[in-house]
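Note that one protein chain of the assembly has been removed; the remaining protein chains are unaltered in position.
What follows is chain A.
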Amino acid sequence: MAATTGLESFVDQIISVITNDGRNIVGLLKGFDQATNIILDESHERVFSTKEGVQQLVLGLYIIRGDNIGVIGELDEELDASLDFSKLRAHPLKPVMH
């Protein structure tokens, strides 16, 4: 197959992970395996709320178990820098219901 579905192309890139419990964690992808377990470096959580802007919580080096991962997105740094997170208001994402 020409195109790979693996996470190779995201390694050493900044990624945004949406977890099954509805959290959004951003960090540098350092490694992954077949079960989508991932290692994130210099990570932080972005906490969305309707009352105030997006809060950023520093997490540092993190391993996320694949079971708990929903979406892994490649963060476009230019786009990301153009967003004003202090003005963004949203409900936190719902947890994944199987």
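Criterion: contacts are C-beta pairs under 8 Å (C-beta built on N, C-alpha and C of every residue); 3 or more make two chains touch, one makes a residue touch a chain; residues count from 1.
Just so it is clear, contacts and distances are computed from a predicted model.
Looking at the choices "DNA-directed RNA polymerases I and III subunit RPAC2", "Sm-like protein LSM2", "Cytochrome c oxidase subunit" or "Protein ABIL1", the name in the UniProt record of the chain not drawn here is "Sm-like protein LSM2".
From the set A:11, A:28, A:59 or A:72, the residue in touch with the chain omitted from the display is A:72, counting the whole complex. Interface residues of chain A facing the missing partner chain: 1, 3-7, 10, 16, 18, 20, 22, 24, 36, 46, 48, 66-67, 69-77, 79-80, 83, 88, 90-91, 93-98.
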